[in-house]
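Note that this complex is displayed minus one protein chain, with the remaining chains in position.
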Amino acid sequence: MNKVASVIKYDLSYFVRLILIVYLWLIGLLVGIPVLLHLVASGTEGMVIAILNDLSLLTTAALFVNVALLFYFGFLTYERFSFLIQNGISRRTGWYAKVISILIVALIGNIYSFITGLFALNGGSGYKSVPYLELYGHFFKSLPLDLVSMFIVNYIMLVMLAVFGIIAGAVFALLTRKNQKIVAISIPILGILLLAILERIVIRQSHILDPLVAFLKFAMGYSKTLGYFNPIIPATGMVILIVLSLIISRWLNTLLRTKRGE
Amino acid sequence: MKGIEVKQVTKSFDKKMILNGIGMTIEPNKIYGLLGRNGAGKSTLLSLLVNRIAPDTGEIRLDNKVIRDNDEQLSKMFLMSEVDLYPKNLKVKDVFKWTKSFYGGFDEELAQDLCEKFGLQTNIIFNKLSTGYRTIMKLIVALAVPVEYVFLDEPILGLDAGHREIFYNALVETYAENPRTFVISTHLIEEIANLIEHVLVIDHGRLIVDDETEKVLGEAYVVSGPEDKVDEYTQGLNVIGSDKLARIKASYVFGSLDNKPISDLINIDQMDLQTLFVNLTNGGNENE
C-alpha cells in the first residue's frame, strides 16, 4: 500500500507539472497574444472587455484541454514504467496506482467542468446552455437530481476516456520503436481518410449510416417511447466499457518490458 | 532458502536465443563477478533478475518467492544498467528523492559524500549529464539504495582511472559496513579480480563457470616451455587455449592436472582471471 501511495504521489506531481506547462501555454495563446494584438491595434480602449472575452474563451477551451490531458495522462506508459521498474515497483503496483491517480485527476477535471456548467446554467438560457442537461435534462424532472446525474455521468465519461488512454498507451509502449513511428504517422492519415470517406457517404446516400445513427442514439440513451434521452443507459454502458478496458489494460500491463539499447 | 534461485531460464529476442537454460543461485552477502563477451547474455540475465523482462521459460525466485510482479521481492534488488531508465527531465536530486520514496529509504549521507568526491552536481537534469557522470549518478544511487542485492552492469563505463578508484573504494567500504550481495559485470576484469568471491561466466547464452573464485583459479594453469614437451604434458588435459612464440608454447589448462610428473623443462603457473576468461570464451566469435 505504501508503494502504491508513493507512485500516486509521483503521478500527481508529474501531472501538476504537465498541467502547469500546458496552461501557461494556453493562457499565453488565448489571452496573452490577443491582448498584445489588441494593444497594438487599438491601444488600451476596450481592453477590459477584450480580456474578459479571452478569458471566457479560455474557460471553454479548458474543458477540451482537460479531456485531452486526461487522455494523454492515461496514455503515458513507457517512461513511467521504466522508471518504476528501475525502482523495484512491480507492474501490478504501477497499474493500480495509475488507475487511482486517474480517478483523482478525472475528479478534479470533473469538478471544474461542473462548476463551469453551473455558471453557464446561471447566466445562459437554462438547460439549453449546458450540453448534458439539454440531452438528459428531461429524465429526472428535478434540478438537484439532474445536477447530480450530470456530475456522475460526466465523471464516468472522463474516466472512460482516460482508461482508453491507458490502453492506447500500453499498446503503443509494446510496439518496437520502428512500429511506433509507423503508427504515429499513419493514425492521423487514416483519420483524415476516414473523415473524407464519411463525408462522401453523407453527401451521396445518407441512409447507409442510418443503422449507425440508430445505434449511437440507443447507446446514448434515447428512448422512442419516452421521447427523450435516459442517462442511466450510457452510464451503465460506459461503466461496463471501463471495467472491460481495465481488465485489458492490466493484461497489457503485464506484458510491458524494458527495451534493449536506447 | 535465502537468496536468488534461477531455474532453467531461457530467453529469446526476435527468435534469437540469448539465454539457453540458465540455472544458478545467488547467495546473500557475496560479491559476484558476472563475466561474458559482448552479446553473451549478461545484461539480459540481469534484466530478468529484476523483472524488467520476463523469461520465456523457467522461473526466478528470491527467498523462495517468485519475483514476477512482486513488490516485496523487487524492492530487495537494484539493477544499475547501461540503459538509462530515468525520466528525461528529472534532476539528479529528484532522482534521489523519488528513489528514496519508492524504495522506502536512501543513504543520503553516503550519496552526498560521493557526489562531492566525484564532483557530481545534483541540480543538473539527468539527460544533460555526460556518459561518465550518468554512470556516476547511477552508481551513487546503486550504493545508497537500501537493498540486499545490487546488480552493477558495466559500472565503470566512461569513468577515468581516478573515478574508478573512488568507486572501488566506496564499494569496498559500503560492503564492509553493510554486507550485501553485489553482482558486477565488467570488461575490466583485472580491476575487480581480487574483489569477487564467486565467478559466473556466460558464453553464448550458457553459464559455463559458476564457482568460488579461489577454486576456479586453483584449477587454472599456464603450462609453458618447449612446444613438444608442453604438448606431451597437456595431452588428455582440458586445454582451453594456447599461445606460441617460435617453439615456445604456453597452453592454458582449466581443470585438474591429474598429478602428472612435471618435466624440468616446463613451467606451471597459476592463471589469472582475465586470461582464464579470454581463453574460456574464445570459441567462435559472434559478430556483434
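Which chain is which? They are A and B, in the order written, and residues in each are numbered from 1.
Quick note on the criterion: a residue touches a chain if its C-beta (ideal position, glycine included) is under 8 Å from a C-beta of that chain, and two chains touch if they have at least 3 such contacts.
Basically, contacts and distances are computed from a predicted model.
The UniProt record for the undisplayed chain lists the protein name "GntR family transcriptional regulator", from the options "Amine oxidase", "GntR family transcriptional regulator", "Putative GH25 family protein" or "Enoyl-CoA hydratase/isomerase". Within the full complex, the chain left out of the display contacts the shown chains B. In the complete complex, the hidden chain is touched by one of B:V83, B:I124, B:L217 or B:L257, namely B:L217. One of B:L49, B:I196, B:V209 or B:I266 touches the chain omitted from the figure, and that residue is B:I196.
Remark: the omitted chain is touched by one listed residue; of B:Q8, B:N64, B:N89 or B:N169 this is B:N169. In the full complex, subunit B contacts the hidden chain through residues 31, 168-169, 172-173, 175-177, 191-192, 194-197, 214, 217-218, 264, 269-273.
Criterion: only the chains that are shown with their structure count from here on.
Subunit A and subunit B have centres, each the mean of its CA atoms, that are 47 Å apart.
Put simply, subunit A touches subunit B in their complex at residues 2-3, 6-7, 9-10, 79-80, 82-93, 254, 257-262.
For subunit B in complex with subunit A, the residues that touch the partner chain are 13, 43-44, 47, 50-54, 69-71, 74-79, 83-88, 98-99, 101-104, 147.
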